[in-house]
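Heads up, one of the protein chains got dropped from this complex, but the rest are sitting where they should.
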Amino acid sequence: MIRVGVVGGTGYTGVELLRLLLRHPGVTVSLITSRGEAGRRLDNLFPSLLGACDLAFTDPAEADYSACDMVFFATPHNVAMREVPALIEHGIRVVDLSADFRLRDVGVWERWYGETHAAPELCAEAVYGLPEVNRDAIRTARLVACPGCYPTAVQLGFLPLLEAGLVHPNQLVASCGSGVSGAGRQAKLDSLLTEAGESIAAYGVAGHRHLPEMEQGLGTMADQPVQLTFVPHLLPMSRGIHATLFAKINADSADLQSLYENRYAGEPFVSVMAPGKHPATRDVRGANVCQLSVAQPQGRDTVVVMSVIDNLVKGAAGQAVQCMNILMGCSETTALDGIALAP
Amino acid sequence: MIRVGVVGGTGYTGVELLRLLLRHPGVTVSLITSRGEAGRRLDNLFPSLLGACDLAFTDPAEADYSACDMVFFATPHNVAMREVPALIEHGIRVVDLSADFRLRDVGVWERWYGETHAAPELCAEAVYGLPEVNRDAIRTARLVACPGCYPTAVQLGFLPLLEAGLVHPNQLVASCGSGVSGAGRQAKLDSLLTEAGESIAAYGVAGHRHLPEMEQGLGTMADQPVQLTFVPHLLPMSRGIHATLFAKINADSADLQSLYENRYAGEPFVSVMAPGKHPATRDVRGANVCQLSVAQPQGRDTVVVMSVIDNLVKGAAGQAVQCMNILMGCSETTALDGIALAP
Amino acid sequence: MIRVGVVGGTGYTGVELLRLLLRHPGVTVSLITSRGEAGRRLDNLFPSLLGACDLAFTDPAEADYSACDMVFFATPHNVAMREVPALIEHGIRVVDLSADFRLRDVGVWERWYGETHAAPELCAEAVYGLPEVNRDAIRTARLVACPGCYPTAVQLGFLPLLEAGLVHPNQLVASCGSGVSGAGRQAKLDSLLTEAGESIAAYGVAGHRHLPEMEQGLGTMADQPVQLTFVPHLLPMSRGIHATLFAKINADSADLQSLYENRYAGEPFVSVMAPGKHPATRDVRGANVCQLSVAQPQGRDTVVVMSVIDNLVKGAAGQAVQCMNILMGCSETTALDGIALAP
Partner (left out) sequence: MIRVGVVGGTGYTGVELLRLLLRHPGVTVSLITSRGEAGRRLDNLFPSLLGACDLAFTDPAEADYSACDMVFFATPHNVAMREVPALIEHGIRVVDLSADFRLRDVGVWERWYGETHAAPELCAEAVYGLPEVNRDAIRTARLVACPGCYPTAVQLGFLPLLEAGLVHPNQLVASCGSGVSGAGRQAKLDSLLTEAGESIAAYGVAGHRHLPEMEQGLGTMADQPVQLTFVPHLLPMSRGIHATLFAKINADSADLQSLYENRYAGEPFVSVMAPGKHPATRDVRGANVCQLSVAQPQGRDTVVVMSVIDNLVKGAAGQAVQCMNILMGCSETTALDGIALAP
């Protein structure tokens, strides 16, 4: 049994991690921390766990990780970077769902997050937890930095095109939408049903923190710098990310459908849809799956890729468990084969 | 391996059955029929099954059930009653999710459904598939008639009160609401997002077919006839049933909280919430769970019970699998321990 | 031109008042206050007002009401009772949308709100602003206390039955649901789309502050004390209240349809639906309308009434403008004849 700790379990990513880990046959959740809810039973805060979980939250100040083989951070940014170094020193492996270790370039991180990084020496070491790109490196990592939700959908969508060098790397466009759970379990006016329901609006057009993360990953795929215009939208739904990607083809002809099917043929969690089909977020709700489709409207030189995930699963907790499975030597799909909840 | 057939797999109950059965370690789905979609792959109709299912629909006219140990009917009423007798004769056990065998009194059935019953001799034999009441009888049944969605929520809610004889049986009120999936996967104006979304309305106040089913079951619990006023409402959501139940107490004092906790202490799929908590359908989404709470507002003589289920799971497919587990000798919770998808 | 002031304009009731008042041909909005948003333009906070309104919020400490003929309070409870006496003294008429003056019995108010009333002498004088009951008294009132949203739907629903003495007054049941805007424009976890969306739950079953208000009003109609069991539910939508009412008939036979049609024949804002129809909240969205229907299921002795309103219009701002129209001598329907926004 892998003994697992979870730091920060009161958000949507935390409860989603528990939903998966509590049904993982090779895992015992030993410890889950929360400053604000210390002592409270989890099923009191999250009645969805009634009958499934006897744990209570531990005060982080009193948390003893020595009984853990590995630890997840499901915290806002700025927590993991302070606590991870000590854990790693004690030989505990870490999967961080926050943004602290996603950018290799510390300077870029500090510019976008507006503060000094507390563990700059780990930024280069941390393995970016996108298994479809970094599976081997994850296997031996001490620290895995899980991708953000938008970056997962966008990178999996552009990946075959960029690896094959088929599109102009400096004219990428990603028009994306996320369900409100992407904003976290926080009392914010913009996330009220009365504000976010029955409405759509863009946000962060001037600059979103996922932009440098995506440009870093896409640049690696393209083996050269890329320029991405990224517009996220808040959608009137709870879960799901839809990425609509646009790129300009630089080749005369290309069988894009085969390109995508071949690239993802062996991937357990990426499905390429039949030509003419459009993926819908409802079909990945609750599942650790990315569904993709690719098109070339009117036979012109702009390729359109559609990519959907559940932001809390393949975009967060599911991908973190996938990384844990790889890291700890479990079968990669363990506890992740749940079928999407549709409708 | 239990070899399972599914008659009628193109509705929401059908795809939900598959979601559960495809992950059941003791089951093989051998056959799934559809008249309209014969030959089509299931994952083409339901992209949520991409990567999880290679089956295609079989034309019912060509279906060979001899390779099935048991068969589910996920059809509208009026299908099972024509086909079940032959299956039973061949020793195939049947779990019927439709309304054909829910009423013991054929005359009542024929009055509410407006047609002649095709297998009246089986109405008395069929076991009503509410395990919390009929577990033992289900174990040896040849034919299980799964309860409707409203009847599941309402009966589990009233059960402790009626068994204990604590309320007047002729003044029961059930004000219930259902998500739109209860109306099935059918192109109906009333089920459009534009009609059902952002709105609530009652329907069927003059008479709903679940009324005689509920009065039959509640009467058995009370050991005397009951009168129920039942008002269903269509709610602006996809899944979930909420039943708000009212009854007049006939005792001077009663510890209702303990009554409920004791009655359901051993039940794997019924949770009684702590006093003062109100169950929410989001906390049972996708799970085979009923969450209940009981209150006595202002200490007056009206007791209020709140009962929530996912109409497609504990109200249909999940309960059917639960009955199958009991019937076929599996552990009752197999494939049914998935945790609710919240948010 | 009636010069109007609005105290507290940053909530949903405030912006809804403005939506109506800015298009009222006999009204000028002179002043609108907010402590938190003083100096900010309204259309910056509420972009729905772009192009329709040049006002900015005034700090309440600097508000000069002397230029106002009347003032609306769109504040939480506990504000109006401190400020109204001075306004009334200056001859300014007041329509209070908050709960401060809804209960005639100061003791009851203090018990339910847990504090000392600051203007007890006005509680008896304040006219309860339900025009269908109190039209004449409103005409000459100095202070109108607008009903709560649930009380409007519930009282209009029970009114004909109680006035006619046709039901037992001590066994009334109201199972109601409200859109999330009823919880106000406040950053609360329970109002998040991720919590309130795609879900329904009851709340406040042990006791809701609208209960004494309803029992007061219903008792007046019945001319005797009543007992009401009231269960409110939070619905996954933004606007709308649906009240499902149950009562036990004490007469042998009654033409309930005619009773309702006759009682509301002259009312501009109450519609009784044809027999067999069920009102839906979508059909009153944005309109100052209550739609009702009445039924007697199975011909038994329980009558069921369904009543729908838009909680922000007939349940708040619309009703307040209706009271203002009566009070200030305008035609009662001025600025209130907008047709509901369906779908």
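Read from first to last, the chains carry the letters A, B and C; within each, the first residue is number 1.
The definition used in the following text is that contacts are C-beta pairs under 8 Å (C-beta built on N, C-alpha and C of every residue); 3 or more make two chains touch, one makes a residue touch a chain.
None of the values given here were measured: they were computed from a predicted structure.
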item: Chains still shown that are in contact with the chain withheld from the display; value: A, B, C
item: Chain not shown: contacting residue from C:34, C:75, C:216 or C:238; value: C:238
item: Candidates A:134, A:152 or A:281 - the one touching the absent chain; value: A:281
item: Chain not shown: contacting residue from A:237, A:290 or A:327; value: A:237
item: For chain A, the residues touching the chain missing from this view; value: 171, 173, 175, 177, 179, 194-195, 197-203, 205-207, 211, 227, 229-231, 233, 235-240, 242, 244, 246, 248, 276, 278-283, 285, 295, 297-298, 300, 302, 304, 306, 308, 343
item: On chain B, residues whose C-beta touches the chain left out of the figure; value: 12, 179-181, 185-189, 191-194, 196-198, 236-238
item: Chain C residues touching the omitted chain (full complex); value: 12, 15, 18-19, 22-23, 44, 46-52, 181, 185, 197-198, 238-239, 268, 271, 273-274, 277, 279-280, 282-287, 289, 291, 337-343
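Going forward, only the chains that are shown with their structure count from here on.
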item: Shortest walk length in steps over touching chains, chain B through to chain C; value: 1
item: Chain copies touching (chain A, chain C) - same or different residues, decided at half shared; value: same
item: Central subunit by CA centre of mass proxy; value: B
item: Two chains sharing the most C-beta contacts; value: B-C
item: Centroid comparison with chain A (C-alpha atoms), farthest chain; value: C
item: Chain centre separation in whole Å, for chain B relative to chain A (CA means); value: 36
item: Gap in Å, rounded to a whole number, between the CA centres of chain C and chain A; value: 45
item: Two or more partner chains touched - positions in chain B; value: 197-198, 238-239, 279-280, 282-283, 285, 343
